[in-house]
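All protein chains of the complex are present and in place, except for one that has been dropped.
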Amino acid sequence: MTAPAVDARRPTDDGRFGAYGGRFVPESLVPACDEVDRAFRAAWADPAFRSRLDEILTGYAGRPTPLTPAHRLSAELGITLLLKREDLMHTGSHKINNVLGQALLAQRMGRTRLIAETGAGQHGVATATAGALLGMATTVFMGQRDIERQALNVFRMRTLGAEVVPVHTGSRTLKDACTEALRHWVTAVADTYYCFGSVLGPHPYPWMVREFQRVIGDEARGQAAAALPAGTPDVVVACVGGGSNAAGTFAGFLDTPARLIGVEAEGGAALSHGTDGVLHGFRSKVLQNHEGQIAEPHSIAPGLDYPGVGPEHAYLADHGRARYVTVNDTEVVAAVHRLARAEGIICALESAHAVAWVLRAVTTGEVAPGATVLLTLSGRGDKDMATLMELT
Amino acid sequence: MTAPAVDARRPTDDGRFGAYGGRFVPESLVPACDEVDRAFRAAWADPAFRSRLDEILTGYAGRPTPLTPAHRLSAELGITLLLKREDLMHTGSHKINNVLGQALLAQRMGRTRLIAETGAGQHGVATATAGALLGMATTVFMGQRDIERQALNVFRMRTLGAEVVPVHTGSRTLKDACTEALRHWVTAVADTYYCFGSVLGPHPYPWMVREFQRVIGDEARGQAAAALPAGTPDVVVACVGGGSNAAGTFAGFLDTPARLIGVEAEGGAALSHGTDGVLHGFRSKVLQNHEGQIAEPHSIAPGLDYPGVGPEHAYLADHGRARYVTVNDTEVVAAVHRLARAEGIICALESAHAVAWVLRAVTTGEVAPGATVLLTLSGRGDKDMATLMELT
Amino acid sequence: MNPLETHTRRVRDRGRKLLVPYLTGGLGAGWTDHVLAAAEAGADVVEIGLPFSDPMLDGPTIQRASDAALAAGATVDGILADVARIDPGVPMAAMTYANLVFRRGADRFCAALRDAGIAGLIVPDVPVDEVEPLSRAAAAEQLDLVLLVSPATPAERRVEIVKRGSGFVYTVSLMGTTGERPALPESAGALATALKQLTDLPVLLGFGVSSAAAARAAAEHADGVIVGSAVMRKVLAGATPAEAGGFLATLREALDRPDD
Partner (left out) sequence: MNPLETHTRRVRDRGRKLLVPYLTGGLGAGWTDHVLAAAEAGADVVEIGLPFSDPMLDGPTIQRASDAALAAGATVDGILADVARIDPGVPMAAMTYANLVFRRGADRFCAALRDAGIAGLIVPDVPVDEVEPLSRAAAAEQLDLVLLVSPATPAERRVEIVKRGSGFVYTVSLMGTTGERPALPESAGALATALKQLTDLPVLLGFGVSSAAAARAAAEHADGVIVGSAVMRKVLAGATPAEAGGFLATLREALDRPDD
């Protein structure tokens, strides 16, 4: 099997992955996006920037993360399962990879303030962390409903010195927080940098965030080469909310024969159930009604509770280079417990979507006996304990 | 300044660090302790065991941890502060270093079951994790009062498949859990391994746990050599509950001129306020009344809420090789917030004791301007958010 | 030249300052009475908002209006059907967000507007760089596609925008969302003046024009004003068409008598 010739290495200059992406923002934000684009290109080409980021990722945030062989679960399933351990990153998920990159970029651009949207609070905590580390004021927008559900992460953000602004509009969840953060950015572009939490938003964000997250895939590629006789895994799987951990992981394996699988939440599956649309500055697959009103997704995993998905994934899906599947809440909860008992790792509900798919795919034969599977465990489950406790 | 000639590299064959240590356990447990002693000596001398442990620490648990320069806080304090980041370890603290070592040893000894005491739940979660990883049944004893205070960690343990046994005796906290675990061990020595959570208990535990934790100090020694012009820090500081993270850290610097500082909780300061005593199988400094009844300590940090301390620390204190100081709850809470805002790291309340001492020592001159300080950040603060929330 | 621009130019050339009120479509059963009343009060164009679930450039008032309309069951089709039944005597322009346009397809969307008697289209999250397919679709239906210039827009880019836009130039008075403000910033007038030097299109100022005084100040530099939140706040508070029209009449008055 050879990989289809899909080039998602970078989008077109106007930020297109095929038909997706672009920059659908108010005129007031276009120059700001342009500036981010120029600054990112310059920074990314600047060895000094790269090495500073590297130093922080390594000396502060905990990179590289191990690629852990899941010995007991592998034996139970009759496959070789390798876990890319983003759950070990500082603040508890892969989100910090991206945030540190963007915060350094913001600093390089002379910005003194970071803003971000957050749903579960993981991206908000990561942004607050980067703000504290670099001495930048941080404001995080969060839907009032999420603030109530995720009190712990709200407190973490505030402890880190960030301001958390409740959003009372719409469904009072992640999509509304994102909308509100964009509105706020319009009023503050001069000193403020908008730090998107996934491969979403207007160009250059989807591409830039993917680049900041590709460290997952690049590391995993090298680790898999050392761990596997074949050098590359048969299957690479990651959960997809906005799609940043998946995009970062896939980036390391696009040019290999590995099958790429993105796992969406049944109740928030923009790729599996969505249609073409424009939201939060980019064109992609979106959950919406026939007129284009955005739907409210539902997932037990707050980080997957988003009605859109990064444009690169829509592109990879169209070209068949990656396949997108869904699992439901019940499978996800079972997967958390199964992994915890087999390997001593309590993963995030988001990450458990990838685990749940593997568990199912082994029984359906989609993953053949003896196959090698590399799975990105995007985060740890501490934040989800209250949710799981309510279920038991 | 040269280091006093103190040899704490290993205790005497009967487990003495000077006058401290030993094995004060019921006759029923003596053969079991002997067996652990023999097995540990053999394992520790066996390259295969060491490399298996190494592989798990690296490929599973997240070693090495970075030595992070605390740039902003250093600038504020006028010193160079380096943080040894045990908070990045799997399960959230240094406890896992020790537990993985002991669990592998238990497996090598043919034991099929792990038992442990826990207070805050960190050691219990670590033990449950090791049990899941190696497929060993795990039972964790926990005081009923702690079970109520630390519901989240109780749920984490159960999610990992461990049985959590409430202890209703005495003060219904850590010391009672430890007593109860010892009682239980008497009934089950044949198939059960007791996994102590700190440098406590009958010989060989204090020594063995120190050896499993010395990876902190050994790594830090090498990292400091690379990071500091002088090669070694002027001051090495760690919090002291039972004393395992401090003992592991100090182990790397005993033979350097570094001043070693152990920081106890004001309300649980066995070294600073305790007297000679025997508890849970070893002789050391203990908080007790004039007749020898054990006192109930109080600290905001549940992991420091223990009336004794590892015998090696009593020895180091007697010989002046390490100095032990206390900080109070108010200083500790302030330290959590200060570090969070300056460096984007929310540390455990236990670890914040070490931070609090540095903050104070800079103002008193105990740490001179320009000094280099290496501080072990033993764990992350997620478990403490509820406690901190109540205070704000 | 399309009908909307023909009209706006003619009004401007007559020396009359344009008054363009914004009204959220579908907000209440008799919402089109507000359109008629606005025209009667002296509006030169009526901007009709097609509510979107996630209005990224709108402040609290218009957000609330959109949410209320959607909650009451407003749809694009329903609003257009309502519009088709009225003739306010002045052109109408639709204001909405990209997703409602692209979901239907730009061609079909523009055709539907035209069928309903709408003459212009404003889509604030489709900047000039992304405008190509929509421009073509609008042109095919003889709709004017109004583009926005912001205070942040660099000089070269202004040229591009005024070239690609039609109907009028929508000058955003400040860096912010829609919503009432005590006064227009100084810079707004300067921006309008600069734009007038670049184009022969009528140049209107919008965002934050909330009072007769602000309208009068804006008209010193621009060819007219767009007024949204100030009207919608009254409508949301239960103002009748006559009452809302009364408010607009004070603006009309201020525009017509700049020296009072």
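For clarity, chains are labelled A, B and C in written order, and residue numbers in each chain start from 1.
In this section, a contact is a pair of C-beta atoms (placed from the backbone, for glycine too) under 8 Å apart; a residue touches a chain by one contact, two chains touch by 3 or more.
Note that the coordinates shown come from a computational prediction; the quantities given were computed from them, not determined experimentally.
Asks: Identify the visible chains that the left-out chain touches across the whole complex.
Replies: Hidden chain, whole complex, touched shown chains: B.
Asks: Sort through B:H123, B:R145, B:R210 or B:H280 and give me the one touching the missing partner chain.
Replies: Checking each option in B:H123, B:R145, B:R210 or B:H280, the one touching the absent chain turns out to be B:H280.
Asks: Touching the absent chain in the whole complex: find that residue among B:M109, B:A137, B:V165 or B:V189.
Replies: B:V189
Asks: Out of B:E117, B:D176 or B:D384, which is the one that touches the chain we can't see?
Replies: In the complete complex, the chain left out is touched by residue B:D176.
Asks: If you put the missing chain back, which residues of subunit B would it touch?
Replies: Residue positions of subunit B that touch the missing chain: 14, 22-32, 169-170, 175-176, 179, 182-183, 186-190, 275-281, 283, 286, 288, 290-294.
Everything that follows uses one rule, which is that only the chains that are shown with their structure count from here on.
Asks: By Cα centroids, which chain is closest to the centre of the whole protein?
Replies: Central by C-alpha mean position: chain A.
Asks: Centre to centre, using CA atoms, which chain is the farthest one from subunit C?
Replies: Looking at centroid distances, B is the chain farthest away.
Asks: Just the number, please: Cα centre separation of subunit A and subunit C in whole Å.
Replies: 38
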